[in-house]
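Every protein chain of the complex appears in place save one, which is left out.
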Amino acid sequence: MLDAPQNPVAAPPVDRDEAQAIEQRLLANRRLSIDLSDPLTDEDQVVQASPDASPTKWHLGHTTWFYEAFVLGPHLPDYNVYDPAFAYCFNSYYESMGARHPRTARGLLTRPSAEAVRRCRSHVDAALARLCMQLPKMPNGREIATLLDLGINHEQQHQELLLTDILCLFASEPLRPAYQPARIDTVRSNRPLSAHRWVSFDGCDAYVGFSGEGFCYDHETPRHRVALTPYRLADRLVTNGDWLDFMAEGGYRNPLLWLADGWTTVTANGWSAPGYWEEHDGGWCQMTLRGLLPVDPHAPVSHVSYYEADAFARWAGGRLPTEQEWETAARDAPVAGNMLGTGALRPEPAQSRHLVDQLFGDVWEWTSSAFSPYPGYRLAPGPIGEYNGKFMVSQQVLRGASCVTPDGHSRATYRNFFYPHQRWQFTGLRLASDA
Amino acid sequence: MLDAPQNPVAAPPVDRDEAQAIEQRLLANRRLSIDLSDPLTDEDQVVQASPDASPTKWHLGHTTWFYEAFVLGPHLPDYNVYDPAFAYCFNSYYESMGARHPRTARGLLTRPSAEAVRRCRSHVDAALARLCMQLPKMPNGREIATLLDLGINHEQQHQELLLTDILCLFASEPLRPAYQPARIDTVRSNRPLSAHRWVSFDGCDAYVGFSGEGFCYDHETPRHRVALTPYRLADRLVTNGDWLDFMAEGGYRNPLLWLADGWTTVTANGWSAPGYWEEHDGGWCQMTLRGLLPVDPHAPVSHVSYYEADAFARWAGGRLPTEQEWETAARDAPVAGNMLGTGALRPEPAQSRHLVDQLFGDVWEWTSSAFSPYPGYRLAPGPIGEYNGKFMVSQQVLRGASCVTPDGHSRATYRNFFYPHQRWQFTGLRLASDA
Amino acid sequence: MLDAPQNPVAAPPVDRDEAQAIEQRLLANRRLSIDLSDPLTDEDQVVQASPDASPTKWHLGHTTWFYEAFVLGPHLPDYNVYDPAFAYCFNSYYESMGARHPRTARGLLTRPSAEAVRRCRSHVDAALARLCMQLPKMPNGREIATLLDLGINHEQQHQELLLTDILCLFASEPLRPAYQPARIDTVRSNRPLSAHRWVSFDGCDAYVGFSGEGFCYDHETPRHRVALTPYRLADRLVTNGDWLDFMAEGGYRNPLLWLADGWTTVTANGWSAPGYWEEHDGGWCQMTLRGLLPVDPHAPVSHVSYYEADAFARWAGGRLPTEQEWETAARDAPVAGNMLGTGALRPEPAQSRHLVDQLFGDVWEWTSSAFSPYPGYRLAPGPIGEYNGKFMVSQQVLRGASCVTPDGHSRATYRNFFYPHQRWQFTGLRLASDA
Partner (left out) sequence: MLDAPQNPVAAPPVDRDEAQAIEQRLLANRRLSIDLSDPLTDEDQVVQASPDASPTKWHLGHTTWFYEAFVLGPHLPDYNVYDPAFAYCFNSYYESMGARHPRTARGLLTRPSAEAVRRCRSHVDAALARLCMQLPKMPNGREIATLLDLGINHEQQHQELLLTDILCLFASEPLRPAYQPARIDTVRSNRPLSAHRWVSFDGCDAYVGFSGEGFCYDHETPRHRVALTPYRLADRLVTNGDWLDFMAEGGYRNPLLWLADGWTTVTANGWSAPGYWEEHDGGWCQMTLRGLLPVDPHAPVSHVSYYEADAFARWAGGRLPTEQEWETAARDAPVAGNMLGTGALRPEPAQSRHLVDQLFGDVWEWTSSAFSPYPGYRLAPGPIGEYNGKFMVSQQVLRGASCVTPDGHSRATYRNFFYPHQRWQFTGLRLASDA
């Protein structure tokens, strides 16, 4: 969540142009959620494919409740909540916001209907537009603008989840539906596979964490100094071709490559390939948002857990980068790549545009860093304080962005986090090593 | 399933009038399924509320696959299967019919869509009509007519399940939707509660099991002789009022009233009232197909497991009847009562129309008889042999019919069966005792 | 438990000779438990191998508590309980006797020590001897004699369990210890395998259930009439050789042979052979009380569940007998065979001593009858009423006796019962068919 301003007195008012810009960004972002749900039937939107995933309708409802609960209710005079019964349905995990429907039962919510949720969204969008108009006159306009920024970033996270969760559902269905039909250009390239190259970084005292203008989440702060020893990063992500080598050399069958918890997980689940991979007629296919397609050896591997990423790195004679190493390497890189805006909807081969390529887009990159508070980190007061801080145990940090991350959402200091066994997100890895 | 004719040579042909009558019954029954799904949105129809329950759409698809697999495919020349991929989705448990989607994952099937399933139903209905027309000319017309009878009875079972499974779903939803709005006449009566009366039956050698014309399932045969000692049956079903007494006297807290497995189940699930009961403002309500309504003390108790029925009977100083006792008492009773045709959609108070009242309708009656084969029982050859026989262990027989059993489906020899812990069906009880 | 005398006034006093005879039987039975535990270390006696099994020490303690709770405490004047804390440890499932240690945690009881339990046994044995001496003078001497009979029969059941539970433990240990070393004569015979022969029984009205003098459990009563249709029984038990044929023909891989619950169980547990079978160097061995030995094709198959027995019978074109059929065939047979007294400690090949052979001894025989109350069955009043009645659901009746059943314990009317998935007992089967 947002880094709380240290001195609220200094908050400047929001002027009319800025208010208009906020409104445009806000409503464009709201529209994106609906656009993303458009290829789906109402039936598709109600089902929960796994305890990790949520139904599309729930994402649409939850991101809307978020504005009602934290912005419109407290700040828009005379705001009428669309339906008070929705709060119970769409609160995710905010203990301070009252009772809520169990996470694992989100797929039972056939009511409210998808149509009712869409009507609720329109109701809230109209109210948000009214609120934006009033911002310049409101004494706490800056604070509200800040909350709206949080709302946008929050909804962007759910836009990514909406897509990863639909993939999870469609991969579980016998008919293997495609979210979007495959593009003509998804034909596999025949060019030969090549090894990654190492890019070296000197040891240094680096500063990590967010500072400056713009939005960031609370757990990206405070900016602080860390001591780094010399290290190297691969110039590209690990590819499916690399992974096929790992599999061919028995990577999934050799316990000595694995963390103890990882080996337990591999054994218990019978994993022998990344998530959504299926063997057909002796070749590997992968379920994607564009349907079941042959695995492209040039494209980055995706849907691997931390355990698998760690085992691969050990097998390859390297290791995963720390989040500090990654951030230092990415600090000055443009936040560009194969993200949601390209429309690819799946990881694509590296194009060697940068010395260290694919830092943003394609897949989130597992790091060896546990998700812990930065020195001096403080929980925001109030319910927003539940946004990130309470997840700071047993999870690993991922950096970068994926092929379904909304453009403008990520940055060099961005810290994503998942449990080490999870692999339903677009998660991959980049090799590192001591220099 | 159908009792196989012992001597196929003797099967008389189907004449034109009979063929027309079959077609009418068949298509009316097919239409009923669609009518029952009509108050539901497509979203309502896709979700699976519990491992015991199935989605509405699945019921609609499965009953249609049944005709394709067992009737149209084998017997209608040139029949085109609507979509070969549906067989995997809609086979329930027929091992001999190939691979199938896991039972517990039926709620993931957003595809095929509800609309596609309805189109498939129309396709099959048209083919069934064609088949009926041809019956008089087919050498195995009688055999096919028999299969169609099985298909109708099969679909009737799923019509009941469709309603019990929707109730299970709606009771799990925070908004507690009503399948049908409550009728005006659901106001609770104020007349005083009265005790049941005993009806006595002499000891005798009785014949139980089906014989004669018409349809029956294989497990209702062969008819055979049993020795009965004198017994008594209550003239009505146990009521909610009776059950409130049981609860008030600590019935759910006294282990000495319970079967060992029952006590384990009650403790593990924290049961303290029948299924779908909720306490609101000090009074008990029950979720019904007509929404959340106050418990009517005059109406039969419903949604109790065998364990609860058995404990209640012990508490009341009686016992549950055996299925032989029940059948002997019901042998000459009219198959009439509060079944689906009344439109009540929930159990209603006894009206003392018969000496032993409520034998059919309102709720299925748990008996103390385990579901076992009758002496001389034989599995039908072929896939139809999987219909009933493979469930003959660990389940208890229930007799009668419920408020959502299609009219014409049950009879005095009908054997329903569920596991002793299950209570999502309309299941209740009638007291018995030794005379 | 014991069938309560209908008219307590008629109970004749116990004379001195009878009292002495009771004492001898009682103390001999008590000594047998200690003798059975003798080959075991104290460590062997404390561990619980599975939730179904109990530690040897627990059996020794529980059977002793039983006398304290139901006989000595209520009936021996001035009896001093050995240690009041033991009741909590050694009550099995008597809800009416107060709180108790959880069944699944019996293996945590390192205290009281095995030595303390043996001391407690001596204390109780001495008190039992004193009680026997006083019986002739006690007005309720007959009632107490009856309770002592129950105590003996109860302890006999636990003597069998003690051995089956130790086998379960030793089969789980990597060193595969033998309870007794194998005898020289366990060499496999080379005589050819031969098929069973059928023995036919006419249809009749038979009486089943106990009547007459001597001890029986409550659930063997009341004696009642049943109608039997003509049937046949195999002259011997199903052998390991028969079972190897079943396995060779894919019996464990063909779902059409199995009850639905059975197939689920086989699949979930990966069963492909009877319990305790292990493949070594291409041949089958079985863990026995005499250690790991080659499977003897002539000996009866043992450690098969009801599901397996039922599937085998279907594969063999037969069925399991009902308990009424079995009892009628066994009514006049001598209660003799390979029981504990032979010292074999495992099933042995049939010796064709009787028309229907092996009715008693070797293995308990699964029947197709669910464990249900006989018509007119009544629970005994008081805590003894928890002995059998509360298990009358979801279990199947077994008849006969096994190679570890104490001599004198079983009879033609004896009803043993286990859940259909259980196979840690010496359980096998005999084929039946309609005549």
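A few comments on the model shown:
Chains: A, B and C, in written order; residue numbering restarts at 1 for each.
Keep this in mind: a residue touches a chain if its C-beta (ideal position, glycine included) is under 8 Å from a C-beta of that chain, and two chains touch if they have at least 3 such contacts.
Everything numeric here is computed off the predicted structure, so don't read it as measured data.
With respect to the full assembly, the chain omitted from this view is in touch with A, C.
Interface note for the absent chain: among C:21, C:85 or C:126, the touching residue is C:85. Which of A:40, A:109 or A:226 touches the hidden chain is settled by the complete complex: it is A:226. For chain A, the list of residues touching the undisplayed chain reads 93, 95-96, 205, 224-229, 255-256, 258-263, 306-307, 310, 322, 368-370, 372-373, 375-376, 386, 390-394, 396, 420, 434. If you put the missing chain back, the residues of chain C touching it would be 41-47, 49, 57, 85, 88-89, 101, 105, 107-114, 169, 172-175, 177.
As a working rule, only the chains that are shown with their structure count from here on.
Taken as a graph of touching chains, this assembly forms an open line, each chain in contact only with its neighbours along the path. Between chain A and chain B the centroid-to-centroid distance comes to 47 Å (mean Cα coordinates, whole Å).
Along chain A, no residue makes contact with two or more other chains.
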